[in-house]
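The structure follows.
Of the protein chains in this complex, one is absent; all others appear in place.
Which chain is which? They are A and B, in the order written, and residues in each are numbered from 1.
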Amino acid sequence: MTGDKSFEEVEKAFQNFVEADPTYSAQVTVHVRGDRVIDLVSGALAADSLVPVFSTSKGATAIVVAMLLQQGRLDLDAAVARYWPEFAANGKESITVRQLLSHQAGLPGVDGGFTIEESWEHDALAERLAAQRPYWRPGAACMYHALTIGTLADELVRRIDGRSVGVFFADEVARRRGIDAWLGLPASEDARVVDFLLPTAEELAAGPLPPSSPDPIVATSLPVGDPFALITRVNEEGSRRAGQPASGMLASARGLAAMYASLRHVVNGEPPVLDDATMAAMSQIQFAGLELGTDLPIRFGVLFQAPCPPRWPFGGVGAFGHDGAGGSLAFFDPGVDVAFGYTVQRLALPGGMDARAVELARLVRGAVTAR
Amino acid sequence: MTGDKSFEEVEKAFQNFVEADPTYSAQVTVHVRGDRVIDLVSGALAADSLVPVFSTSKGATAIVVAMLLQQGRLDLDAAVARYWPEFAANGKESITVRQLLSHQAGLPGVDGGFTIEESWEHDALAERLAAQRPYWRPGAACMYHALTIGTLADELVRRIDGRSVGVFFADEVARRRGIDAWLGLPASEDARVVDFLLPTAEELAAGPLPPSSPDPIVATSLPVGDPFALITRVNEEGSRRAGQPASGMLASARGLAAMYASLRHVVNGEPPVLDDATMAAMSQIQFAGLELGTDLPIRFGVLFQAPCPPRWPFGGVGAFGHDGAGGSLAFFDPGVDVAFGYTVQRLALPGGMDARAVELARLVRGAVTAR
Partner (left out) sequence: MTGDKSFEEVEKAFQNFVEADPTYSAQVTVHVRGDRVIDLVSGALAADSLVPVFSTSKGATAIVVAMLLQQGRLDLDAAVARYWPEFAANGKESITVRQLLSHQAGLPGVDGGFTIEESWEHDALAERLAAQRPYWRPGAACMYHALTIGTLADELVRRIDGRSVGVFFADEVARRRGIDAWLGLPASEDARVVDFLLPTAEELAAGPLPPSSPDPIVATSLPVGDPFALITRVNEEGSRRAGQPASGMLASARGLAAMYASLRHVVNGEPPVLDDATMAAMSQIQFAGLELGTDLPIRFGVLFQAPCPPRWPFGGVGAFGHDGAGGSLAFFDPGVDVAFGYTVQRLALPGGMDARAVELARLVRGAVTAR
């Protein structure tokens, strides 16, 4: 697939990254108009290695939500409580699905905090979230619900479909298309998993692990007593099996790119997952502004990130996707019909989309629009 | 009119601008309590020269909207679709007039882009805008709709009144009062038009032409493939005849100042255009915050800009007006009863209200409040 003259620059850039850092272990796969045009790996990763992708998981969860939307089973403007009656507690009666799934509902955590295990086990945390008073007036602000957004979306999907996000995604999207992305990895695939690597002592000395905010509201979104558990415990079997829909996915770049390509294109004989109107509804910006707690500019569609340069400069208008704390990035850019998947084994400081992934995406876009 | 001791400082400042830049070609006219107290020109401009004023046009369009509001024919809180049924497509059913006319509706452009000619011709672009899905959840953000706000307001006015914004403005405001401001210039007036001048090579070398944003959402608001067409093609006959309500006005400073003075005062024997309650409704801040795409602070009333220092420091509380990309500025400040008009022939970098106009407005305010 590689070798197309148009993408030589992308390949060259990837090789440069390898030369600059001999330990650089990454995968990048790109589909253009449904065809796989880039498929590169480096370092300790094979093309079929499965890497923890952290919040890039949210893209798979968003696809499940989009399918329910397209099937007419979910109304973004309905109250969450219509599907999940217990949610109508403590001032949450009129929170809409749209607000809930764009980090605006004020539920980044629960009083007293929650543990990483609770996020893996789902039920008790969903129940606590249903009972929680929002930390802000719903709609008044947007702050990244790093973990709870997965629990909230999961419970919503379970109430509508009966299946969890992970099972729905496996059944309806991934397995039938041979897409190598897993929200809940079976032991049979464990051999392909690579351990995620934390920064070296030298790297850490140069800058703190994200997120380390002095703002107490931000702390509510992270596991109590162990704010970095999301990252430091990702290699545990519990994390892999749980496949928490906000952060627990294992995937290869091939899997991520195919996942996004499948939205518009036939993959493995299966029909496209979404129509363009559904993609437009999901990618529509639901919040744009400064994030509560960090004061950084953010833009969210429905669960998906929207391009937000210079922080999230991954695509054109209408593009949608998600990055992960470790450095991974995956998105679809419908305007140029590019599906992009990128994983990296070692935490790419300062966290969030690896600058190398952003550069590769930029070069892909240049190659495609230059044609 | 000039020579009033109170305004000597204003005149002196204008003369200083002339001395500092011998090519400075500008007009400035100011009415205080209905009386013309300042009326100056320089360089290549005569007092009756007509200059392209770019977005200062939006002030004239806003006045038309205000008249419909005052006449009870337009409700700012009504859905746009009440007046324009085709607009109720793709999630726009409940967008209010208020949102539409304060750059909050998410319609800075259309999928696939639009050309400058489409903005001049109106009909097809209005139809495309009616069919478009908003790029953001209406009300979730505010981003300047540099051109489409004119098309949107124009179609709204046409649906209510039958006449276009340009014809309504000519019939009901400008012609009967002898106000020299034109949204759609007849050939008979062409001889008074001066060509707008682009920056010199030296000026350009010192800084880029605005707007040149890397943010794809901003690009949607500008003509596709030719983002500077709004500026570079303003001298074409097509632009003059079209009088696009967002950017196509030709006017003298006398015309601009008289236009704003006529809101409260008798001009040419004609009654005031607006009552104070209508002005207060139009100048009420509808959005205040950081603009999507630029992250700069902005404040919009209904179509009018509201003072927003330090970027738009043109008046006191309740003042309303608009600037233009080329450097023009015109506004009414009801608290001190000042109507201000300013044009300039050469693009005043970095674009938007000329710093010299801002300084003149500041001196006028000082002179009036010192009395």
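Before moving on, here are some points about what is shown:
Keep in mind that, in the parts below, contacts are C-beta pairs under 8 Å (C-beta built on N, C-alpha and C of every residue); 3 or more make two chains touch, one makes a residue touch a chain.
Not measured: the values here are computed from a predicted model.
If you put the hidden chain back, the residue from A:Arg33, A:Arg73, A:Arg137 or A:Arg175 that touches it is A:Arg137. Per the touch definition above, the residue from B:Ala81, B:Ala281 or B:Leu349 contacting the chain not shown is B:Ala281. The omitted chain makes contact with chain B at the following residues, 98, 277, 280-281, 284-290, 297, 299, 307, 309-310, 313, 315-319. By the touch rule set out above, chain A reaches the unshown chain at residues 91, 106, 111, 133-137, 140-141, 214-217, 219-220, 289-290, 292, 295.
Here, only the chains that are shown with their structure count from here on.
For this pair, chain A with chain B, the centres built from the Cα atoms lie 43 Å apart.
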